[in-house]
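Working notes, structure below.
Here the complex is missing one protein chain, while the rest keep their positions.
Up next is subunit A:
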Amino acid sequence: MASLAASSISLQPRHALATSRVSGLKLVSFTNQGRNSLSFGLRPMPARVRISCAAKPETVDKVCEIVRKQLAVPSDKPVTGESKFAELGADSLDTVEIVMGLEEEFGITVEEDNAQNIATVLDAAELIDKLCSGKSA
């Protein structure tokens, strides 16, 4: 994986950050030809890795918007990834409606069992990301 990463950066020599690192990574990749240790290649890469949690932030934001609209949450109450639907005053019927709204917004179809297990905003966002990537892949 480290050698693949090095080759992807070398394809974009215009990127200022990459050029200074390309030389470093090229050296490393040559020395790693024999071995499979990935620890060298991964260290200079942090700028590229944006997704740290399991769900993309824009998905979480969209889900929060839909939940806020559906449950008529007053604007002073924060709706974050960690908010549970039950805390925001939703019962199981509201959860069904929220899942339907999410299906329409993202153009996905959520299965029965998956829909039963959604309890927080983050759960919903992760499920959506998984289904969207499964659809496009």
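The rule we apply is simple: a contact is a pair of C-beta atoms (placed from the backbone, for glycine too) under 8 Å apart; a residue touches a chain by one contact, two chains touch by 3 or more; residues count from 1.
Just so we're on the same page, contacts and distances are computed from a predicted model.
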Among "Translation initiation factor eIF2B subunit delta", "WD repeat domain 75", "proteasome endopeptidase complex" or "Complex 1 LYR protein domain-containing protein", the UniProt name of the subunit that does not appear here: "Complex 1 LYR protein domain-containing protein"
Chain not shown, touching residues in subunit A: 91-93, 96-97, 99-100, 104, 112, 115-116
